[in-house]
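Every protein chain but one is kept in place in this view of the complex.
Per-chain numbering from 1; labels A, B, C and D assigned in written order.
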Amino acid sequence: MTGEEWGIVLLSLQVSLAAMAGALPLAFVLAWVLARLQFPGKILLDGLVHLPLVLPPVVIGWLLLIAFAPEGPGGRLLALLGVSVLFRWTGAAIAAAVMALPLMVRAIRLSLEAVDPRLEAAARTLGAGPWQTFWTITLPLAAPGVLAGAVLGFARSLGEFGATITFVSNIPDETRTLPLAIYAALQLPGGDGAVWRLALMAVALSLAALVASEALTRASGSGRGGHVL
Amino acid sequence: MTGEEWGIVLLSLQVSLAAMAGALPLAFVLAWVLARLQFPGKILLDGLVHLPLVLPPVVIGWLLLIAFAPEGPGGRLLALLGVSVLFRWTGAAIAAAVMALPLMVRAIRLSLEAVDPRLEAAARTLGAGPWQTFWTITLPLAAPGVLAGAVLGFARSLGEFGATITFVSNIPDETRTLPLAIYAALQLPGGDGAVWRLALMAVALSLAALVASEALTRASGSGRGGHVL
Amino acid sequence: RTQAQVGGRGPLVLAAASLQEALTAAADSWARKGHSRPVLSFAASSALARQIEAKAPADLFVSADEEWMDFLAARKLLVPGSRADFLTNRLVIVAPAASRAGFAMRPGFPLASALGGGRLAVADPDSVPAGRYAREALTNLKVWQTVQMSLARAENVRAALALVARGAAPLGIVYATDARAEPAVRVAGWIPAEAHRPITYPLARLTTSSHPDAEAFRRFLLSGEGKAVFRRFGFGTR
Amino acid sequence: MSFDVDVTVRRGERAIVCRFASAGGITALVGPSGAGKSSVLEALAGLLRPEAGRIAVGGTVLFDSLARVNLPPEARACGVMFQDLRLFPHRRVLGNLLYGQRLAPPERRFLSLEEVADFLDIAPLLGRRPRTLSGGEAQRVAIGRALLSGPRFLLMDEPLTALDDARREAIIAVIERIRDELALPILLVSHDRADVARLADTVVELRP
Partner (left out) sequence: MSFDVDVTVRRGERAIVCRFASAGGITALVGPSGAGKSSVLEALAGLLRPEAGRIAVGGTVLFDSLARVNLPPEARACGVMFQDLRLFPHRRVLGNLLYGQRLAPPERRFLSLEEVADFLDIAPLLGRRPRTLSGGEAQRVAIGRALLSGPRFLLMDEPLTALDDARREAIIAVIERIRDELALPILLVSHDRADVARLADTVVELRP
């Protein structure tokens, strides 16, 4: 591995972690709304959440570009905050987060729907308000889904290519993540060696994430089922 | 919508349904193995399943090309069967299935892990063998995950672009699915109108899938929790 | 940073993916002259043009075709007078290295029969510039009708090349610059340059450009020294 | 007045009507299986909203459909032992026991963890996951959790089934102590005539 390749790996890690961490709370809220509330237009919200899955990534990248262009709605907002994401790693993280969102929402929603409302009711009688019940009962019981969502989101972010290159271009040290570097190497004759090396790094990163998630699962040892549900 | 665009929509539907239907059994088996068995190398299998998520789609398409090229292992095998998937819609379905697999496995696995083994034990005492128990208890109880996996897989297949174009290229009426048509339109200055029309069709298809899945969920009305788990 | 640099980052250059090697080499020789190294971003010309349209701040754009440059010019995103056609390319027919195929280029040459039921790998003629040139050439050579239904349309030239290199397609049409770099293929015939519009790569400075070196680097690329770098990679220059 | 209840609760197609007042002590709620005893308990706890009526316990109005009063469960301070126990599967026995205790204001806590663990004989189980408990063990943990939450009144749904005599006696002793020393209103669902005869100051019969 060259020093440049290490830099790419670190950048990918940074972008993917940021995307995962940034998307997780939003994914949780969306999952909760979809799992627990009934309202007109729910199917539209569900459809919106699935959009990044259904449309080709380059289209999502293009939509992000329109949204975050200096004159776009997102761009104006960020300009007020003095931030720009165009051609920046933060933009790459946004692209990855958007693409990962549907996967995270689904996993979390599945787990939330499996939480037994009678346990939440029990917590209320023990003096916990709705928020306390959420933090101490609902969230821990949905932990398998949150963890699965985090792993999926991280892995998907590691592999994100089309939306990223379309939105924030392919700029060394800033937006050139592993997939973009792999794509660039693929374009080069004799780039196969670099392709394999970079692909292996991506695989190693995802394996590390999987090992970490398994360890977390085991540590929490979330005993499901059992007596007295 | 032109007649040509309708053809693209129908082809996309065909490819996505085939990918979803073809991947579902494999995804279920993988999910079951990952949820229920402990064996050395399990994390590697898990990593392998996540591969299509972690690597950029074009790399997956490239690997598929190597595998299914006339001289590749998969290509030789298919040649014996007198089948070729190169440049065929079946190849597009394979690419979509591979890309959708990790999402499907995760969703199904989450639901399988939430199935209470005590219910399976009860079925055994009532005279059901391991297979009968599986079909009558495990599978129906994991239905929410299977359904979520199917929806995710279908949606992901609808949006699949990079692996498809790299593996089976972009052949009208054969492999030119919605994302490929959208991409082609995006490449042209002034192609925006077609992009929007085609993107809307993709969104409509995915909304239809979501509505169908909601209806299925409601019909099965899978009463979770409740007394006497 | 890959290079110890005093002056910080160089200008940001957005360039068509097919220029990757050559432009990287040109940037290296520019940097060796003591300038801060330009930052190069390679992607499809269409993606880059849309980024420029969105006012993403970049300095130079090298497109793989004139149309996207026109698109930007119409939106007044190019610095007037900075646009120049500076590279040219040729199309070739490639075959796997082991193949014995060879073509004498004349109207109606037996391309379809040489495919033997296989497909002709090209960049998508509906969207990718290389594919559009190929269609134009084959039409003028009166063979388009015979192969039109047997195309393998790839996302870009390199992907078309990979189809041939992997034996998935018996023949392909790609840029000469791509063919010379891939050992798994050999050139089975040169498409006559007269058969299609000239293949040109235009270069221009962008109105969003703010880097003080941008204009100097543009001039370097257009200089004899700069063009020599591109010729090493098989490009023609103007 | 400890309990002052007059409610109509809907369950599926049935409407369960329940009306009683008790002067204090232990009130036994009896009736055949499916009569609606657990449903009434849920209404008292604030988990099931009655169609109409009024609920007051110890002088505090918890629900009044006319006055539009409907305290949320956490404001009612009722210690519930559910018929289906509802232990939290992700917390160990100790975590289950402390859950309500931590949330209760100190002045309402009338039993310490040690006392509860001692008379319910669950001290050896504190580190265990609920899933590994036997039926009777889980039942005792559920009772302990309700007692430790510092309730102002107790709702116990069949707390004495599935227990051996020694444990029954211990639990009955505590219930009596709570009634006598703390004067907490207690509503007890039981099918055991002997238990009801022995413990109850008021017997309310629910008919299907």
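Assume a residue touches a chain if its C-beta (ideal position, glycine included) is under 8 Å from a C-beta of that chain, and two chains touch if they have at least 3 such contacts.
These figures come from a predicted structure and were not determined experimentally.
J.: What chains on display are touched by the one that is not shown?
T.: B, D
J.: Looking beyond the chains shown, say which of B:P25, B:P40, B:G82 or B:G127 touches the absent one.
T.: Spelled out, the listed residue whose C-beta touches the missing chain is B:G127.
J.: Pick from D:E114, D:D165 or D:E181: which residue touches the chain that isn't shown?
T.: Answer from the full complex: D:D165 touches the omitted chain.
J.: Residues on chain D that touch the omitted chain in the whole complex?
T.: 12, 31-34, 36-38, 83-84, 128, 132, 134-137, 139-140, 157-158, 161-167, 191, 193
J.: If you put the missing chain back, which residues of chain B would it touch?
T.: That gives, for chain B, the contact residues 118-119, 121-130, 132, 136-137, 140-141, 143, 220-229.
Keep in mind that, in the parts below, only the chains that are shown with their structure count from here on.
J.: Using mean Cα positions, find the chain sitting nearest the overall protein centre.
T.: Chain nearest the overall C-alpha centroid, as shown: A.
J.: Would you kindly say which chain has the C-alpha centre located farthest from the C-alpha centre of chain A?
T.: Between chain A and every other chain, the largest centroid distance is to D.
J.: Just how far, in Å, is the C-alpha centre of chain C from the one of chain B?
T.: Their C-alpha centroids are separated by 36 Å.
J.: Find every residue in chain D that makes contact with two or more other chains and list them.
T.: 84
J.: Among line, ring, star, complete and other, which one matches the pattern of chain touches?
T.: Graph shape here is other: it fits none of the named patterns.
J.: Can you give me every chain pair that touches, using the contact definition above?
T.: A-B, A-C, A-D, B-C
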